[in-house]
Structure formats: structure tokens, C-alpha cells
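Scroll down for the structure; my scribbles are underneath it.
Removed from the display is one protein chain of the complex; every other protein chain stays in position.
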Amino acid sequence: MRISPKKSQIIAKTLIWAVAVIVILLLIFIMAYILVKGLPTLSWQFLSEVPRDMGRSGGILSTIVSTLLVTVVAVVVATPLGVGTAFYLTEYTREGRVTRIIRFCAGALAAIPSIVYGLFGFIFFVIYLKLGWSVISGGLTLGVMILPTIIRTSEDAIRAVHPMYRDVSYSLGGTKWQTIVGAVAPSALPGIITGVILGIGRCVAETAAVILTAGSALRMPTSLFSPARTMAVHFYILAREGISMERAYGTAALLIVFILIINVAANILLNKFVAKGR
Amino acid sequence: MDNRAKINIKNLNFYYHDHQAIKDVSLDIKYNEIYAIFGPANSGTTTILKAINRMCDLIPGTRTEGEILLDGKDIRSPDFNITELRRRVGIVFEEPVPLPMSIFDNIAYGPRMSGIKNKVVLAERVENSLRMAVLWDEVKDKLHSPALRLSGGQQQRLCIARILALEPEVIMLDRPCAALDPISTFQIEESLKLLKERFTIIIVPHNIQQAARVADRAGFMLMGTLVEEGDTDQMFVNPREQKTSDYITGRFG
Partner (left out) sequence: MNNLKEKLIGNGFFLIALSTLSVLALITVFILIEGVPVIAKVGLFNFIFGMKWAPSQGAFGIFPMIVGSVSVTVGAALLGVPTAICCSIFLTEFAPPAVSKIVRPAIQLLAGIPSVVYGFWGLTFIVPAIRNFLGGPGLSVLAGSIILAIMILPTIVSISEVSILALPRQYKEGSLALGATHWQTIRSVLLPAAKSGIMTSVILGMGRAIGETMAVIMVLGNAVALPKSILDPARTLTTNIGIEMGYASGEHQQALFATGIVLLVIIMLLNSAAQLIVQRGRD
């Protein structure tokens, strides 16, 4: 029997709508599941006290601080390198072998699994450079990991800048550097910041690469060379070793809230950027 | 009118890859005149402007031959400072392109590039330039709002003011009114007539009538060659060349 085009259209349309609705419901379900179980645990005490008894009691302050420190190191390292590379690719060279090689490398870096970054960070930063399990080792590893994200979003943002802005700046007597700083960078800035924010999101969410490089010591880090346990690692250990499900949910909920804020911020910026570009 | 030449173009040839966009063009532009370079699309009019302030250097695959002298000095000689050239010879593009910043910052952009940081000097420059471009009264209360909110005509006058803030010697305008309504066009043409007291102006008009209205002298370009040049009054009433006459009377183009 042949199904008429009209009928097959209805079937396909229904199916696709159904799948989309299921995916959305799934997303809502996962978020709600974690938030409903975890939000009640969140309290000022949970946020402001250091963990005690392996995390069974007390709060998670030291893991929040660790997450923050590791992320800051990563962003401080990756932003100049990533944005600089993007400017090199877009402003300082023509398409050719060099750009192809650099883009290939960035693509390859983006494809490397985080556990391999963990291995690399462990053998290079922790062992070879003798930085030990520390905030700095973890941060540098994450910095390398988010480099390709920042390169790609910045490059897209710079390419989206109105091409006439460059001509205008040159015609007003701007040098290349002045043109980049004065006319190109300000227009590309929201896009670049979006890339950095997405990078921050990845740092906050990352576990495998951090656990091998920053360690999992629960003490409050006192310097860049202290070992540290980030929130994601803390959550993993709490859940996997069954130390405290209640606290695991609480930590997970806080992670989700962070990620939500980061995503919303990135989206708002990006929309602003798109609106301005047109 | 000063009769010395501000710009001498001698045997200029210009190539985009294999295509020759300008063929052996020679012409002089005098102090304090409005000179119109006109012709149908793709005749090389815009290319001449871009060659004069070396914006064409930015386009890969182009080649220039011949001489362009500014006050007798070859602008293409290696010791001619290119950013200084662009400050002395400003260009206004067809499409008004305010940079995505405030009105004030747009006008102050050029002076800042040249190293002026003093706020008083900058504010003075901005005000003077806006006054000369006949835009001051409309924007004096909103200098720090985004330039992109101005109307099309205001944006183009902003672009002119932005050039004036460089305190240039020559102002080039590439079809400055092509995207504007008749009233804005009239305002810009009026301000050009005032500006020629102080500057040398080269305009590529978007139609012949504009050339006739504003220019003292004009050159007619066709497919990269300069067909005819001379006083506007003479040229539009009594052209020497048949091609010029055909174009002016609308037989082609």
C-alpha cells in the first residue's frame, strides 16, 4: 500500500514534533530532578562553611573557592592566547598554509577528550614541571582545554565585524594596531566575551581533567600551589563513594544553577551582538 | 581661487589582477575647488579616490603605476607616511558607516589615533567639525548617544564631520548622497559649498546633476580612461567630446 504524500507529511510532522517535545521534557526532567532534590540542601551555612568529615557535614565553601581559582587561572591563560590567535587568523594573515595548520590544530585540540587533557596535565604540569596536584596545574590544564573554544568563538566574532569599520578606521589615519584596538575589537567584544563565558562554563563543569591535575584534597586552598577539589570533583566523590547523597544533590544543584547563569549570560550577550551586527 | 595644483595625477594606471581599472589618467586638482569625477558604474571613478589616499593598498592583488603628487610630493614614495597621508586626504564612503560608538567618539576617533589626548582640544575639534558639517545644532544635546541612532542623512554628515576633525587638506567623497533623500542631499551639497573655502574637495557624484550643481571643474571617466575634463559650466553646456555629450544627454549610462 502506498501512503499518500499528504498522509506521510502528517506522520512525519507528528513524529518530529513528538521527538522535539520529548527532548525538551527530558531536559526539564533532568534539571528538575537535580534541582528538586538538591535545592532544599542549599543554605547559607552550606555555602559558607568548609566541609567537615570528608564532606558528610559542613558546607562546600572550599570547593567553591577551588572552582573559582582554577577557573580564573584557566581564563587568564587561555583568553590572551585564544583571542590573540583569533586576531592573528583574521587580521594578520591571509588564508593559506599557516592558517590551515593553525585551524587544524585548534580543531584537533577541540576534539581531544578531557581525560586525555587530564593525562597530559598530570604528566606535564604535575610531574614534569613539578607543580604537583595544585590549583595552578588544574588551571593550566583547563586553560589548554578551553583554548579552542575561545579561538573559535572569537574568530567568528571578529569575522562578523562590519568590513567597512576597518576601511573607515584606516581612512581616518589609523594604523593596523589602532584599527584593531579602536574599531574591530569593540565590535567583536560581546562575541569574544561569550566565548570566554562558554569556556568558564566548561571549566566549572569539568571533572576528569581536574581530578588528575588539581587533586581532590578537601582543604581550603591557600595558594596557587595548594591542591584543590572543585565542586564537580567534590560532587563526583560524594556521589560515587556514597558519602552523602543529600550533599551530592546540593552540590549538583549549585553546579546547575551556575551553569544556568553562565548560559543565560552568554545567550544575552550573543543576542545583543547579533542585534548590533545587523 | 588659488590656481596652483593641490594634486597632480600623472599617467596613472591601476590594475586589479589582470583587469586594468584605470588607463593612463592624468589630471590636476587645484586648491579650494570642488572637482567632480563622474562616469557610469565601473569607470574607475572610485578607484581613483582609493588610489589618492592609498586605500587600495588594502586590497590584495592590486598594482599601481604612474605618479600621484600631493603638494608636489609623490605619495607612493617609500618615505611618504601612509597614515599621515590618510589624515591629510580624508575620504567619505558611499554608505554612511558610523563606528558603533557615540557621536563624540566617532568624531574624536581620528584625532585620538593621531595622538591627541587632551580633552579640551578634543571637545573643541568635535564641536568645530560638527559645526562645519552643519550637524552641531541637531546633535549638540546627545553627543554621547550612539551614532547609529542618527538618520541616514545625519550619519553621512557625521562621516563628513569625522573627516573634518582630522583637519585634512583634501576631502574626497565617494557618491556621498547615493543612499540619501533629496533634502539630506541638499543639506550636504550646501555644506560642501561652504567647506571649499577651506579645503580642496574631490567628489564622485551619484548622478550628473550633482556634478553640475556642486563642482567647479569635472572630469568624465569611461571604462578607465579620462575622456574629457574642464570647467563644469563649459562641460555640461558644451562638451568637446561626443561621448561626453552622449552620456550627459542620457544616451547611455
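Some points to look at:
Just so it is clear, A and B label the chains in written order, and each chain counts residues from 1 on its own.
Going forward, a contact is a pair of C-beta atoms (placed from the backbone, for glycine too) under 8 Å apart; a residue touches a chain by one contact, two chains touch by 3 or more.
A quick note: this is a predicted structure, and the numbers were derived from the prediction, not measured.
Contacts of the undrawn chain with the visible chains, over the full complex, involve A. When the omitted chain is restored, the residue from A:Leu42, A:Ile60, A:Leu172 or A:Ile262 that touches it is A:Ile262. Only one of the listed residues, A:Val19, A:Leu47 or A:Val76, touches the absent chain: A:Val19.
Think of the hidden chain as still there; on chain A it touches residues 5-6, 8-9, 12-13, 15-17, 19-20, 23-24, 26-27, 30-31, 33-34, 80-81, 84-85, 87-89, 91-93, 101-102, 104-109, 111-120, 122-124, 128, 144, 147-148, 151, 175-177, 198, 201-202, 204-208, 211-212, 232, 235-236, 239-240, 248, 252, 255-256, 259-260, 262-263, 267.
As a convention for this text, only the chains that are shown with their structure count from here on.
Chain A and chain B, compared by their mean Cα positions, are separated by 48 Å. Those residues of chain B that touch chain A in the complex are listed here as 53, 55, 58, 60, 83-84, 86-87, 90-91, 93, 95, 97, 99-101, 109-110, 112-114, 159, 162-163, 166.
Taken in their complex, chain A has these residues touching chain B: 94, 162, 164-175, 178, 182-183, 186-187, 276.
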